[in-house]
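In this view, the complex is presented without one of its protein chains, the others remaining in place.
Let's turn to subunit A:
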Amino acid sequence: MRDPFASSLGCAPRALRVGVCGPVGTGKSSLIALLCRELAADLELAVVTNDIYTDEDARMLRAAGVLDPDRIRAVETGACPHTAIRDDITANLIAAEELEADYEDLDVVMIESGGDNLTATFSPALVDVQIFVLDIAGGGDVARKGGPGIERADLLIVNKTDLAPYVGVDRDQMVTDARAARSGRPVIALSRTDRASIDELTAWVRHQLVHHRDGVLVPQDPGPMAPHSHGDHVHVH
């Protein structure tokens, strides 16, 4: 018989899958490299990258020397980065499963989306938790624009906060806007020169891993659309 629950979800022994998405240039690869540097000492890690046109991200991570190059695998998306993480996740699932098969004791697989627009989020059938990355230099208004990733990803990173004075963006206002858009979901204002922000990020990832191992982590869908009203009721479709 077909088991409707025989999906890739709910398999506690496998690694935690963390999705990292957000527009091009916001620092997704650097964030993953940072996490590798911070966590590799006591966690077994692997990375799947989804580049749009090159394997630049995978090469950058390999060159960073933060992981064994074989633990960093690139998936091509046929110019459809959105499809590869949302509608047809097959190539990414296979890459993640192959890494988990090749390295049995993996703790975390990070999946980096190809840089896409503000509407791109991961399918909860591919990742257990997802991080959406914005950067200060992209403009202080982006957090206010909202969208599924900004509003409902499990974690929103406002990245490169050390650049705020150089690009004329009010860091605190952008973080306040982001928090307002997220109804209490976490926001981290991250800078690689701000040790406390890095500790906050790694603590969040470790916390998710504990939840995953305890079997209480249920992947949440940021959804393709915002809840909206038709006058008499609010719903999502």
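Here, a contact is a pair of C-beta atoms (placed from the backbone, for glycine too) under 8 Å apart; a residue touches a chain by one contact, two chains touch by 3 or more; residues count from 1.
Just so we're on the same page, contacts and distances are computed from a predicted model.
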Listed names "phosphoenolpyruvate--glycerone phosphotransferase", "Glutamyl-tRNA(Gln) amidotransferase subunit A", "Urease accessory protein UreF" or "CoxF protein", with the criterion being the UniProt name of the chain not displayed: "Urease accessory protein UreF"
Hidden-chain contact residue, picked from the options A:Val75, A:Ala120 or A:Ala181: A:Val75
From A:Val48, A:Ile72, A:Ile89 or A:Val129, residue that would touch the chain that is not displayed: A:Ile89
Contact partner of the left-out chain, one of A:Leu35, A:Ile52 or A:Leu209: A:Ile52
Residue ranges of subunit A at the interface with the undisplayed chain: 1-3, 6, 52-56, 59, 75-80, 83-84, 87-91, 93-94
